[in-house]
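The complex appears here without one of its protein chains, the remainder shown in place.
So, subunit A:
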């Protein structure tokens, strides 16, 4: 096959021959990229052919072909030395194969080239031949070409550009795999010129339909960033976009990109925090690791330290003291006590309440402790270690111990982390002590680490078992390990004073060990131990003095001599004798021993010169002529210092101080102490040094940053297909949504709702406990607010009972009621609102205020319940037939149920909140929205209102001053026609700035509306000085629906999500009708359009005037003159569509009445009936 091609190629070769030879003569290097020379394009191809020519030139056409074939047969056999000669030949063959038309040949060639790359051989000269095949149809060839390109593109940038168009085409391919791989390669070839192309491609891929392509885009971001950091800002935009992605496939990759490009932009996470937490369990394992590590950092910046109280107490020193118990703490005690008291006081003042988002993170990561991937387990473990309350950290121990069965590398890393953790939280691993016992087959590095953990875990209770273990270890054949064990024993002895003597005795026995290392190590450790309380142990020193006859290990001898010298006062009789013996053997000793002999002599001379003067002289004289200059120097120096002569300097006076200064006892502490300032599980922690790109784990903030930044305004279902994980998913999803709903309405639904459903209590028991704790707030007020609450609860129960009775009565009275009206529901809702209002201020930080609120709140609730009682009494009188109330516990349950229903199971025909109750928190389900949207919208112009409502306007709260950080906003429906657009409802807003600083640039942004609705914003308020109040009017076209208008209220610093939801009565404007007109219109709106309801009027509302006032307050209607005094008629038109709304209230005996509403729009009619009914009966 090659012969044929060679023939075909020959003419070309011949043409180029002369040129090539010339370039050869000029001495151009083969492997140097030809592209770099000016006339690159052409020459590239020529020089690519070079080796071919060379072969022809060298072999003279005789054995060339054969040689080539041989090479082909053994392509993978490569001799390093001969490579230079043979390489050009082989590459030539490869080139021919690449140029062929057959895919199989190309594939074969590419495989060989890739094999070369894999071995680290240089294949760069094949670049032109390979790059041609980038558009090859065969996918495997293509892939291998990609591999080649990624490897060499950086070296041959100009040639690499030839391939770009192929990738650009690939980016548009319908096959997602091809799109993705095109982007992968495009972003992997590190050629600076194509940065703009890459940027474009990434941006495009980030909004690709396929999540796989989006994932690839996320991967490409750090590649581009490392190529050109200038692109950071644009890349951050893409990251922000991808962070909002809802697929699990993308999440891990984009967080990785985030960590590499902009780890400091923690603010990008806020909005995605909850999503990430919830997706976490379904993200692939590698992504989980990255996300968990990032969230650990995030949580450290956003939440409060859950252990704040304990850590304050701990810092008082109690934690450390038991561990390194020493006797010099006495004087510090006072100070510490003070500190502790202070801390305790602080703890009392500020009870810790865990942010629900903090809890969410902990809860959602916990199952991952069961992951099969050690990295994930470790990531969760470090998250718990750094973030969880102390009481909860324990769960990670079991999982970490499990990892100890894994590969030895995993063990190594895990043990390092366990060692650090076991210092801080010893109790956590104590139950697993035996899992750290050492086997003789463990690698030494694992043994040493296990030893470290065992030492950290040692305490008074388990020390005896640990020491018994240590005894077996000491006999090990692995001497490094034995040395480590001896050190460990030393540490145990220093830390636990009870066993100090036992350890010391054990170590002394080791002194007779045959092994030098063991003896030396024990002597060193004994030396350290003795330094702690030398006076008690003169007998050990004596014993060691005796050892000098036997021990030959120089290090040990030196240590003994040092000890005797240091404590010569404790062994006054023996010390001179030891010196005598040493002086005898001085010349035969090792150097370190000699130095110590000199030291000993000097010290004895200073303390006991009578006995040792001559000996010292003798030793110093010997040393003077020693071979080692160190020893000679030392001798000369010491002689000058201690022997007083006329020449001696000023220092000799201080000789005693110099030699016999009190040396501090060495502190034997773990090398893992304080390593936990590095994030556990990180490379930096393992190396105990900051690695490049390590992100510091920030300290907990003093005060929690605003938690509302994590609120997400729109909640959509997860995009995930929940075929598989359906069982757990569903519950998770719904609870998540509940959470979100809760969050949307933040000011009203706080965590302390306790029983009412979608909060902490649904999640876990411990949570609800903490939630309750926080809600009771007993710590702060301390004035029995708990009892208050319980009282209240019982009261509300009673209330509930009454209401239920009421409902029953009603049902009996009128079974044909078309609309299920339930007062009790309403009132229960109201009560709930009370709860909410009550709990709301608790969350806030200013406590005094919350206390006030609470009190007033509870009072009002009391009075209200009284009201209802009296009401019930009235009814009792009326109705003789009355059922007995069911037993209490049952009641309780039903109450709960109802509550839940009113919250979650949104009824289509739920009434809009009556004006009596302030907040605007009624939910409307989507079905209602669609109902309303389906209604026809006619644009009839209405005559202006003639009769204005007499009653005062009800104002609603838009922004509470605590949530608004001093800015409070109230709004009311002014009932004035909105001049710019007649189809809009005028909303008058009142801004009050009660903060200490001015608020600027008040305006509206980011309006979110249901379709068809419109908003006319109020002109921007440029300045609202502190303490001032301003008003503005905005117009909202609600499209005749009670759907809320959501928007952001912006100041120069902050944005608040607010919503305005109109009561149905505000969606209309009064019209003037004559009695005849009224009757005529009413006649046309019969049947379906008429709703009739029987009611009993409130006691205070039995005259005409009161009825009119109440109706006009509830709805923006005008009165229609009427002949009969038993009837009141009202008329109006809806604002947007102009449909007529007619209301008739016919009164009868003893407060009985009938309410009739005629309206084309049934939904509005129904809701209006409810509202008016409520207005009239209360």
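In this section, contacts are C-beta pairs under 8 Å (C-beta built on N, C-alpha and C of every residue); 3 or more make two chains touch, one makes a residue touch a chain; residues count from 1.
Definition applied: contacts and distances are computed from a predicted model.
Missing chain, UniProt name from the options "NADH-ubiquinone oxidoreductase chain 2", "SUMO-activating enzyme subunit", "AP-3 complex subunit mu-1" or "Calcineurin like EF-hand protein 1": "AP-3 complex subunit mu-1". Check A:431, A:701 or A:980 against the missing chain and you find that the one touching it is A:431.
Among A:196, A:427 or A:693, only A:693 touches the chain that is left out of the view.
The chain omitted from view is touched by exactly one of A:100, A:168, A:301 or A:373, namely A:373. One chain is missing from the display, and on subunit A it is touched by residues 76, 103-104, 107, 111, 114-115, 117-120, 138-141, 143-144, 146-147, 151, 154, 175-177, 180, 184, 187-188, 190, 210-212, 216, 219-220, 222-223, 226, 248-249, 253, 256, 281-282, 284-286, 289, 293, 367, 370-375, 377-379, 398-399, 401-402, 405, 407-410, 412-414, 431-432, 434-435, 437, 439-441, 443-445, 469, 472, 475-477, 513-514, 681-684, 686-687, 689, 691-695, 720-725, 727-728, 731-732.
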